[in-house]
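Yeah, one chain of the complex is gone here, protein chain that is, but the others are all in their spots.
On to chain A.
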Amino acid sequence: MAAKIKIATTSLAGCFGCHMSFLDIDERLLSLAEVVEFDRSPLTDIEHCGPCDIGLIEGGVCNSENVHVLREFRNNCKILVAVGACAINGGLPALRNFFKLEDCLLEAYQDGIGVDNPQIPNDPELPLLLDKVRPIHEIVKIDYFMPGCPPSADVFWNYLNALIEGRDPTLPYELVHYD
């Protein structure tokens, strides 16, 4: 039996909605599992990415840890795919780009309505926030883009089949959605 295709997935500044949509391929997961195995992914809890064939990145980049994770994926994955609106254009988290970071922190942790024990989190374990949320193609080279908020299960199925078979993924009109 040929070695299985290795796939790693992660969610950076995303909501895991794209991962949920991935799981919506439902029973097709069984046939997928026959040809792929998962490396680093919320599905496996593996902490760091080893050499992989395909990396799926959900979400944009909002903090220093996101940058490290994204670079780790780029260093280890032969093919890197931007999954969903946030990875492609920053998406909802990028709406904070229109405010100063300081104002966002003050609103969320100090001055906002209903905040108890107001203080801005400063534990050294916490990754530092970037001044702006960025789409991932501004940090590393991305090979393919999967639009949608989230991309539908059929989009995942379409891309994964193409990549596993060594083809360039293409999307028919019905599957191209930015929302």
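Methods note: a residue touches a chain if its C-beta (ideal position, glycine included) is under 8 Å from a C-beta of that chain, and two chains touch if they have at least 3 such contacts; residues count from 1.
Following the convention adopted for this analysis, contacts and distances are computed from a predicted model.
The listed options are "NADH-quinone oxidoreductase subunit G", "ThiS family protein", "Carbohydrate ABC transporter membrane protein 2, CUT1 family" or "Phosphocarrier protein HPr", and the UniProt record of the chain not shown names that protein "NADH-quinone oxidoreductase subunit G". When you scan A:I5, A:V35, A:L92 or A:I164 for touch with the missing chain, the hit is A:L92. Residue A:I142 is the one among A:C62, A:C77, A:I142 or A:L160 that touches the chain missing from this view.
Considering the complete assembly, chain A touches the hidden chain via residues 82, 85, 88-92, 94-95, 97-98, 132, 134-135, 137-138, 142, 144-147, 149, 170-171, 173-174, 176-179.
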